[in-house]
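Here the complex is missing one protein chain, while the rest keep their positions.
Moving on to chain A:
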């Protein structure tokens, strides 16, 4: 059994979080992860409060275990979203893309555990000071919007910088990765890419097939020039986008427009000409579609084996 303080803190069986993924992690996936003993997280992306309330109700009907909601702070409906989380007594909120400062006090007073995703020690310290329960330190190996730091140097430095629990994310796909994250000082992990191929994940089959087919070198970064780089699979779309981005005559607005909705197209239509198939570098290791339960149980078992073998080099 793998038990860390995070299990008690979040009331979960395994210290494994399924990261919020825009257009992808809905009530069905989140409930499946929570039912399997991890913490499922619904992504509220740019959705409005009615969509979110509905999704939370759906998740509650599918599981009696705790689950979380990922809030994108640039969401134009964020004020109303923040209130829905309080009304529905969602136990855990993870935040990305912005500063949760404005809502921190409200959420904490409502008993919500706030866990920001951070790309640096500075933001980790800032989050701790603002009252965060824990932080998710995410390295740029991950799928989706990424920071500059890699997981390996980021995790131990964040662990040194704060005294709240640290959850590691970015590039973790099996028990070896989880064991390594725990060795670096994390008390839990958040995975995104590995869950893309779960049976319960509501995305176009082409997306899952592309992940299964991907090799280690098949992801790329685009959007650097816009200030928010995104890691996705190399496709016609990503190649065209990078070409446009490297052409100094392309206005930034055109690039923004080009990228807008591209993840939705990948997730719902599976179209590689227009879709952006966000995925992390660990995609190359993911070789089969499984149920969420199989994924989580395998991860837990592998972690235990690796950790138990960890003393073999101590002579």
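The rule we apply is simple: contacts are C-beta pairs under 8 Å (C-beta built on N, C-alpha and C of every residue); 3 or more make two chains touch, one makes a residue touch a chain; residues count from 1.
In this section, contacts and distances are computed from a predicted model.
**Q** Of the options "Acyl carrier protein", "Putative spermidine/putrescine transport system ATP-binding protein", "Oxidoreductase" or "Polyamine-transporting ATPase", which is the UniProt protein name for the chain that has been left out of view?
**A** "Acyl carrier protein"
**Q** Looking at A:3, A:57, A:129 or A:239, which makes contact with the chain not pictured?
**A** Here the residue in touch with the unshown chain is A:129.
**Q** For a quick check of understanding: of A:4, A:63, A:120 or A:150, which residue touches the chain that isn't displayed?
**A** A:120
**Q** Given that one chain is not shown, which residue among A:102, A:213, A:239 or A:308 touches it?
**A** A:102
**Q** Tell me, which residues in chain A touch the chain that this view leaves out?
**A** Within chain A, the residues that touch the unshown chain are 99, 101-102, 119-120, 122-123, 125-126, 129, 147.
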